[in-house]
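Here the complex is missing a single protein chain, while all its other protein chains stay put.
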Amino acid sequence: MSQRVPRWLAAPAIAGVALLLVYPTIYLVALALTKSSLAKPLNRFTGLDNLAGAFASPAFTPSLWKSTVFAVVVAVTTTLLGLGIALLLRHRGGGFGVVGALFLLPLVTAPVLVGVAWKLLLAPVGGGLAGVFGALGLAGVNPLGHGVGALVVLMVIHVWQWTPFATLIAFAALGVVRPELLESARIDGASPWRIFTTVTWPAIAPSIWAVAVLELVIGYKVFDVLVVITAGGPGFSTSLSPFVIYQTGLRGSFDMGTAAAQTLVFGLVVGAVATVVTALRSRAVRADA
Amino acid sequence: MAFAPALAACGSDAATTALSTTAPTSGRFDGVTLKLLVNQPHVTSFRDVLAPRWTQATGGTLEVTAAPYDQLTSKQILDVQSGTGEFDVFDYFYFGLGDLVDAGALTDLTGWIDANGDKIGTSGYLKSIYDPYTLLDGKRYGLPYDGDVHILFYNAELFDRYRVTPPTTWDEYDDVAAKITTDAKGAAYGAIVSGQQVPMILGCSYINRLTGYGGNLVDANGKPELTSDASVAALTHLVEVNPVALPTPLQIGFDQANTAFLTGQGAMLDTWTDMALRAEDPTASKIAGKWGALSLPVGGANKTPRTALDAGFGLGISTATKNQEAASAFIAWATAAPQNLVTSSTAGAGIDPIRGEVLDSDGYAKVVTKAIGPIRQGLDGDPLVWPKKAGAPQLLQGLVDQIALAVNGTQTVQQSLENSQNQWDKALT
Partner (left out) sequence: MKARLVLFGGVAVALLPIAYLLSLALRPAGEVLNSSLLPDTVTVDNFVKVFDTVDLSTMLTNSWISAVGAAVLAVVIATPAAYFTARHVRGDRLLTILLASYCAPPIVAIIPLFFLLRYAGLTNSVAGLILVNGLAGVPVAAWLLDGFVRRIPVEIDEAAVIDGLSVAATLRKVVLPLLWPGIVAALLVTFFLSYNDFLFAVYLAVTKESQTLTVGLSLFQGDRNVQFGQQAAAGLLGVAPVYVLALAAQRYLVGGLSTGATK
C-alpha cells in the first residue's frame, strides 16, 4: 500500500521547508560564524568566537535549563488538562458548542493583551485581585516579585493560554472513536478506565502525542507574554532563551552574530528534547497501528 | 539571489553620504509626501500638530508611522539595512545615535548645518541638548526635536496629611518615603520607584540618583565611572528605598507608576516632565491642583540640582530617502522656534522645548504650570548625558541587569557595580 503513496504529495511541504528552513538556517550559520550586527551582517569571518560569546553571556546557559523545565512542565500540564476537558465536553453530550468556544478564548486573545491582563490582575496595588488578596491576608504580595514565583506564575499563564489548543485537538480526535466499539465495551461491563485505555486511547494516541510534541516546542518558544509581563526579570529568573536571544540580537548592540550562535545552540537543545518525545510517540503509535 | 544584498553589506563600512550644503531649509513641496518613522508618544505632535501646518506652509503632506520606543532604533536600522528604504525622516533616540550611524542609516548633516546655521537658527538650540542629541565623533547627524528630562513630582495633599516637606536631598527623599508609607498603613506609599528591568525604566531610576550625587556614567575621556562614590551611593539609595516604595519596584513600568501617581496612591515619582500636563487633566488625574514639582534631589558633596537626559529625540534624514530636499527642509522647519513652541504647548503632544526662547516662553509655562521651575533649572543646567556610541544600549542593558540583581537582594551593591564596570571597561577600550 505505502508504495502507492507518491512523493509529489510531499513536494509542496518540502518546498516550503526549503524556503523557511534551509535558506534561513544556512544564513544563520553564516551569521554565527561572522561578526554580524543588525546593520552589517556577514562583516568578517570570526570562526567560533560568537559561539564562545554566546556561552559567556551570564543569562544564556541558565536559560537553556529554565526553558527546558518550563517547556516540559507546560507540555505535560496542557496536554493532560486539555484531554481532560475534551473528555468532559464529549461526556456531557452535544458538540463543542458555545462552552467549547468559550474555552478557546485564552488562545484567541493576543499575547500582549494576555500579558497586560495578568499583570494588572496581579498588581499588588490597584490590581484586579488586590482586593481578593487583601481579604486573604496577602495584601501587597506580588507573586511576580520573586524569582521562582515569577517563573511559576508564567507557567500558570502559559498553561492558561495554551490548554485550549490541546482541548481543541483532543476533542476533534475523540470524534474518531467508533461509537460501536464504545457501546460493546460498555455492554461487556468494562469500567470507564478500561474503556478509556482499550478503546479510546488507541484511537486518539497519535493526535494526543502530536499535541504533546507541539506544546513542548511552543513552550520552548514562549516570548510575547514574557516581554510584557516580566521583561526577563526579576534579575534573570524569567529570562528564557528566546528572550535572551532577542535581547542580544534586536536590543542592546544588535549583535546578530552571537544571537545566531545562541539560536543554533538553542535549536539543538529543543531538537534533542523533542526527539526524545517523538521517539516515545513513535513507539506508542507503532504499537497500536 | 537573496544573498546579493547581504553580500553587498559584507565588509562595507559606514559610508554615510553627506547632505549637500545647498540643500534647502525651506521651500514649496506640493504633492510631495514625506514618510516619517517616529516614536509612539510623538504621534500626536507629528500627525495632529505639525502635519496640517506643514501642508499649509509648503503644500507637502506627512505620513506618520509609529513604533514603540523599544522597537524604534531596530526598525530604523532594518529599514535602511535591508534596502527597503520605506522612510525619509527618522525621529531617533539619541542614545541609538552610535548604532544608527554605524549602520549607515543617518545622513551626515555637518556641512549643511554649518553653511545654513543662521537659517536653521542653531544658536537658539539649548546648549544642554544640542550636542548630546546630534553630535557624534565631530559630525552632526540630526537636529534636536524633543528635550526629555526627569523631575520629581509629589502629591501635595499626601505631604500635608502626613506632615512632610518636599525633599531636596536623596536622604530626605528616603525619609519622606518611609514616613508616609509607615503612617499611611497601606492606604498610600511614600515613593513610586519604577524598576522594570530595561534601561528606559530601571536605568532612569538609578541615573536620577547618580546625577543628583554629581556622578556620571563615563568621564570626559569616555572611561566608565560605575564604581565611583556617587554611583555606589546612588545604587544604595535605590536598594534601601525598595521596602517602602510601591510594591514591587522591579515589576513596575510606566503604566503602573504613572497611574498610581495620578490616582494618589503614591506620594513621589521621578518621571518625564509631561506628567505635569496629565496631572492637571481632570479626565486622567485624580490629583489635579494637588501636586507639585521639584528638581531631582541632590546628594553627597553636590548641592546643585542636576537632571539627566533620560530620553531625547532628534530628527534625522534616512540615507535611503528619495526626497532628500523635502526632508532637509522639513527637519529645519520642524525644529524651528514657532513649531517647537506649538508642539510643546499643546497638551497631549508630549514634546519638550529644545530652544531657549521656547523654554522661557509664557506659552510653555502656562501648559506645564507648577513644573516650569524645575524644568528650566534642568534644561538650563548641565544634565547627565547617556552614552551613545555604537553598542551603548547593550552596555546599559548589562548595567540594568546588574542593578536589578542588587535591588532584588541577590547581589551586593559593590559586586553589581564592579561587574558592570568590568563589562564596560572591556567594551569601551
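Structural remarks
The letters A and B name the chains in turn, as written, and every chain counts its residues from 1.
By our rule, a contact is a pair of C-beta atoms (placed from the backbone, for glycine too) under 8 Å apart; a residue touches a chain by one contact, two chains touch by 3 or more.
Computed from a predicted structure; not experimentally measured.
One of B:157, B:240, B:255 or B:418 touches the chain omitted from the figure, and that residue is B:255.
Touching the missing chain, out of A:16, A:47 or A:192, is residue A:16. Touch with the chain omitted from the figure is made, among B:88, B:108, B:174 or B:274, by B:274. Within the complete assembly, A:111 is the residue of A:62, A:111 or A:143 that touches the hidden chain. Where chain A meets the missing chain, the touching residues are 1-7, 9-10, 12-14, 16-17, 19-21, 23-24, 27-28, 31, 38, 41, 85, 88-89, 91-92, 95-114, 116-118, 120-121, 123, 125-131, 134, 160, 164-165, 168-169, 171-173, 175-179, 203-204, 206-211, 213-214, 217, 220-221, 223-224, 228, 241-242, 245-246, 249-250, 256, 259-260, 263-264, 266-267, 270-271, 274-275, 278, 282, 285, 289. The chain not displayed touches chain B at residues 1-3, 5-6, 37, 39-41, 63-71, 74-75, 78-79, 82-84, 86, 254-256, 258-260, 262-263, 265, 272, 274, 278, 283-286, 350.
Keep this in mind: only the chains that are shown with their structure count from here on.
Listed in rising order, the residues of chain A touching chain B in the complex are 23, 27, 37-44, 58-59, 119, 123-126, 139-142, 144-145, 147, 230-236, 247, 250-255. Across the complex, chain B meets chain A through its residues 2, 6-7, 9-12, 14, 70, 74, 77-78, 81, 99, 102-105, 186, 189, 196-198, 246-248, 250-251, 256, 259-260, 263, 265, 390-391, 393-394, 397-398, 401, 404-405, 408, 410.
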